[in-house]
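Excluded from the complex is one protein chain; the other protein chains are retained at their positions.
Take a look at subunit A:
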Amino acid sequence: MAEKNILDNKIPEGPLDQKWTNYKGHCKLVNPSNKRKLEVIVVGTGLAGASAAATLGELGYKVKAFCYQDSPRRAHSIAAQGGINAAKNYQNDGDSVFRLFYDTIKGGDYRAREANVHRLSEVSGNIIDQCVAQGVPFAREYGGLLSNRSFGGVQVQRTFYAAGQTGQQLLLGAYSALERQVALGTVTIYNRHEMEEVVVIDGKARGIIARNLVTGEIERHFGHAVLLCTGGYGNVFFLSTNAMGSNVTAAWKAHRKGAYFANPCFTQIHPTCIPVSGENQSKLTLMSESLRNDGRIWVPKQKNDTRKGNDIPEDERDYYLERRYPAFGNLVPRDVASRAAKERCDAGYGVGTSKQSVYLDFAEAIVRYGKIECGKHGITDPSAAVIQQHGLDVVKEKYGNLFDMYAKITGEDPYLTPMRIFPAVHYTMGGLWVDYELKTTIDGLYALGECNFSDHGANRLGASALMQGLSDGYFVIPYTLGNYLADEIYNQPIPTTHPEFDKAEKEVKDRISKLLNVKGTETVDSLHRRLGKIMWDKCGMARTAEGLTEAINEIAQLRKEFWEKVKIPGSDKELNPELEKAGRVIDFIELGELMCKDALDRAESCGGHFREESQTPDGEALRHDDQFMYVSAWEFTGENPNGLLGEELHKDQLVYEVIKPTTRNYK
């Protein structure tokens, strides 16, 4: 703990629950007539980007928003299923701002920043109010009030939801607020554009170089500040629950220009995904964690049991989560549930043809709900079939779209047979290092939502990603950005003919022509798959120092091969999806190397990753607070002659003023 904190994280002084109030009360403001003169670039239009762009537009700034999709409405936030947390205590079950804060810190394995998480909890209630006011159709009770459900790692019902399409509804809310600003002329959308480089002038982010993906044209855009809201980098593993286009390019380019990258190895493995079925699979599909409210997870007690799930009698089933964690049962946090599933499969109890899955079973919930419904309808002595039918109706209403999705992908009917699930790469907790104001180590460059590292620690509790995206965009950045821009009103817009724009554009053009001129023999996808295999095998759920050391060298070798072998047809003057993918995959390869370095440094088991060298006698994850109570913030120092990337580790010490870190216990 003696390490000097060389990174100024700007956490305000004073008691934890007063920090944000005090900050807001004292930060600098920009007067409305000056806001019109200030230009802000927002890259990415998911929950964080759309909410930030809409809100900054409302405030009067001139906003340019960029997305690679054909419309901001398609950002991957739209795929979030289960819900969004808020400390409203509508259920009167003991929730509070402090409890949401505490659960989030504990869930994150004590590797998140107290001040940021407290602020998140404080504004959580406003998010729900805001979204409801926009017309987001959250689920409601018969009395007309909002409905809540539970998520993993939590003993209260604080999750607001819209069937299994919560992310979609929240994103469409933010998207409509954004389109309203477009109509008002405060925001301009650049769709089918990808950010290729950040332009830094006199130490400040002053713009971006973007590629128009339809025409291939390289464009220069000035901004007094640049906000990166580009999501996570789970696609580094090739197979993940991310959208196919999700990428790290904008964040990685910023990293190469001086923005520190924090906790890159913290990856969330989600326990309930549809298992891999074949070699040509392109992505993994998640089944919302909310299913664990009612579904029970089990494997056969007998190894290599080849009977079908329904044929295995009750007393031959091992409900291992309920057995190992009686207090939280099936609702343990994601990392705990994921590790436990992997442990059972590795020990030979897995089910399905690959033996790499476990059952998620609704049979009991169907009967339980069926009985309640029969009671409600005054049906006395109902037959098993009547109970079953009523129960199925309830489960269908709660989770129907998820069940349909499962049926389409697997060809099995989850109402009749237990679902098979397995952990998969889902959300990345690492990201660009930011201070309390969400500013990176480059002045004027901000990172919001999943793109930054700050709020989730080593493991994200369910229903907190949507919360963080909207919190950053709607309620945090409008204040913190104003604090920066208040000093920028003296600066005229910088013409994009500035030499730094020339330089950045040249870098982009050189890189593209270098990519096209390799003219090798290997497809971009096959190189990406090779990276994914190294990452999953050696930097996935289980890691060792030996494996990580090997991985670093294998990735360096892969990077060399990429530049010798990649094959990209077509030209850069047209819509060229292979060229787009290639640019993203080389950035993933570079990031993969850094992730392995970070994982190697962090010789403790923490969050979603398990360092095999660091476990308790009964096989649980073992943290080392005395050595690793810090955020790893990596500074890019250039390419080394040995073929590795130069990265210097800085430590942002985590100070827990209010919560005393203890062993996480969900028993």
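One rule holds in what follows: a residue touches a chain if its C-beta (ideal position, glycine included) is under 8 Å from a C-beta of that chain, and two chains touch if they have at least 3 such contacts; residues count from 1.
Following the convention adopted for this analysis, contacts and distances are computed from a predicted model.
The chain absent from the displayed complex carries the UniProt protein name "Succinate dehydrogenase/fumarate reductase iron-sulfur subunit", chosen from "Succinate dehydrogenase/fumarate reductase iron-sulfur subunit", "NADH-quinone oxidoreductase", "Glutamyl-tRNA amidotransferase" or "Ferredoxin".
When the full complex is taken into account, the listed residue touching the unshown chain is A:282, out of A:92, A:282 or A:306. Touching the chain that is not shown, out of A:121, A:169, A:290 or A:454: A:169 (per the contact rule at the top).
Across A:7, A:78 or A:594, the single residue that touches the chain missing here is A:78.
Of the listed residues A:15, A:137 or A:348, the one in contact with the hidden chain in the full complex is A:137. Listed here are the subunit A residues that touch the chain not shown: 51, 54-55, 58, 69-76, 78-79, 88, 90, 126, 128-146, 162-163, 165, 168-169, 172, 175-177, 179-180, 182-183, 189, 191, 214, 243-245, 277-278, 280-283, 285-286, 404-405, 408-412, 474-475, 478, 521, 523-526, 567-570, 574-575, 577-578.
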